[in-house]
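Every protein chain except one is present and positioned as in the full complex.
Naming follows writing order (A, B and C), and every chain is counted from residue 1.
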Amino acid sequence: MMEYIPLDFPFLAAALLVGISFYIIIFKKNLIKLIMGIAMLAAGVNLFLVSLGYRAGGTAPIYTDVPEGPMVMSVPQALTLTSIVINVAVLALMLTMVIRIYRHTGSLDSEKSRRLKG
Amino acid sequence: MLTKIVRTVANQLILFIVIFGLYVIVHGHITPGGGFQGGAVVVSGIVMLLVAFSSQELKKLLRERVLSIVESSGAVIFIGLAFAGIGTVFFYNLLVGTPIFGRVPAIGPGPGDIWTGGVIPLMNFAVGLKVIAGLSAVVLALALFSGGEEVEE
Amino acid sequence: MTFILGSGYAFWNPLIWIIVFMLVMVLVYFFRRRGQKAYKKGTDQARIFLCGEEVPEAGERHIRVGNIYWGFFETLKEYYNLILRPHTGVINDYILWFVAVTAISVLILLIAGLAK
Partner (left out) sequence: MAALITHSPILIIVIPLLAAFLTPLIGMTSRKARNVLVVVSLVFVAFLVFALARDISINGIHVYTLGATSPDLSIPTGFMVPVRIILEVDGMSVFFGIIWAIVSLAAAIYSLSHIASETGQNRFFTLLLLMVTGGFGMMFTGDLFNLFVFLEIASIAGAALIAFRTKFADTQEGGFKYIVVSAIASLMVLFAIGLLYAQYNSLNIAYLAQVIQYTTLDKIALGLFLIAFAMKTGMVPLHLWFPDAYSVAPASITGMLVITSHACMYAAFRICFTLYGGVINAPVVGWIIIIFGLLTMFVGVTMAVFQKDVMRFMSYHAISQLGYMWVGVGVGLAVLGNPGLLATYGRDAMSGGIFHILNHALYKPLLFFTGGALFHYTGTRDLTKMGGLAHKMKWTTILYIIGTLSISGIPPLNGFSSKILIYESVYQFNPILTITGIIVSILTLASFTKAFHSAFMGAELPEYKEVKEVPRSMIIGMVILAAGIVFVTLFPSLIVDWIIHPAADALIDPGPYISAVTGAIP
């Protein structure tokens, strides 16, 4: 059944993820939900990147006992991995800051944590 | 702090998780994986310990100062290995052709050879060290934070 | 003369400007020298005179920032009401602006491409 799925299916999924995550980021006022939205946005972009390198029926790009045939491209996978690593750092930093904000203001609402405005 | 069953199982399981993580780090240049992935596996074991035991107990095991030293030295080793090739070009793989990780892999499909890759396996070690120390510091800090404790330098 | 910044219509040479400025300063000093000689520091001449009223304390008589340019803000009240409205301080709104501006710019680029 695998070959009947159209090839741009992953792109649609990526677009859907990006759309949903922007909805979350814009309309959810809870800071933890906002971070979840950013994590989803990162996941969407990563899915887009990694599906760029996909070749139908390809094997993993490693030269250990592979069968004959095409391989998927390895560069987008390396890019995705780097992007994942960076996002780990970004998310960890965001979470620590949110914990601190919660400790200082006692609230996770982005409407309430706005000492800085105007 | 969970029940005794969880703690006992976690105690036994941590060994296997660490070994698997080290395997992923060591074979980073011939199979999927590498420093970050293997390090993340090891840290997942530490997260398991964190869930099974309390963050206070784990804090005694993993000292902030030690983690900081390991993390920095991992990065310094990585950059040092990259600097080693500066006689030719930065990041030049100068171990190719030497007995240490120096073999050239055969072209085409074949079983993997661990003694290939030049400085890349060594860099994987360095990255693994950095990721283990750095991520466990992050996880521990977040756990201590949510427990309401300040992390001192 | 490598110090001249020519830009078509005019030129700009800081050294000439500085020399002229120096000359003006010398002139100013010259006129100042011709002023009142009788002024003495440390006497009642140097004290603040406020129509005979009592002079307030240092903290009281400093004009604070909120009182400066009051008329300017009063005149442009409507503009400031308008411009302060987007500055909500809520992070979600910042991202909404980003998405909106990106969408508009991409649309402009695409339409401009069609017109060609």
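FYI, a residue touches a chain if its C-beta (ideal position, glycine included) is under 8 Å from a C-beta of that chain, and two chains touch if they have at least 3 such contacts.
It should be emphasised that the depicted structure is a prediction, and the values quoted were computed from it without experimental measurement.
When the full complex is examined, the chain removed from view is found to touch A, B, C.
Among the residues B:16, B:90 or B:115, only B:90 touches the chain that is left out of the figure.
Think of the hidden chain as still there; on subunit B it touches residues 65, 68-69, 72-73, 75-76, 79, 82-83, 85-86, 88-93, 152-153.
In the full complex, the hidden chain is touched by subunit C at residues 2-5, 7-10, 12, 14-15, 17-18, 21, 57-59, 61-66, 68-69, 72-73, 76, 79-80, 83, 86-89, 91, 93-95, 97-98, 101-102, 105-106, 108-110, 112-113, 116. Where subunit A meets the missing chain, the touching residues are 18, 25, 31, 34, 38, 41-42, 45, 48-49, 52, 75-76, 79, 82-83, 86-87, 89-90, 93-94, 97-98, 100-101, 104-105, 113-118.
Convention: only the chains that are shown with their structure count from here on.
Chain centres here are Cα averages; for subunit B and subunit C they lie 55 Å apart.
As a whole-number value, the distance joining the C-alpha centres of subunit A and subunit B reads 23 Å.
Each chain gets a centre from the mean of its Cα atoms; for subunit A and subunit C, those two points are 45 Å apart. The part of subunit C that touches subunit A in the complex is made up of residues 84, 87-92, 95-96, 99. Of all the residues in subunit B, the ones that touch subunit A in their complex are 30-32, 36, 105, 108-112, 135, 138, 141-142, 145-146.
Every residue of subunit A that touches subunit C in the complex is listed here, in rising order: 22, 25-29, 34, 110-111, 114-118.
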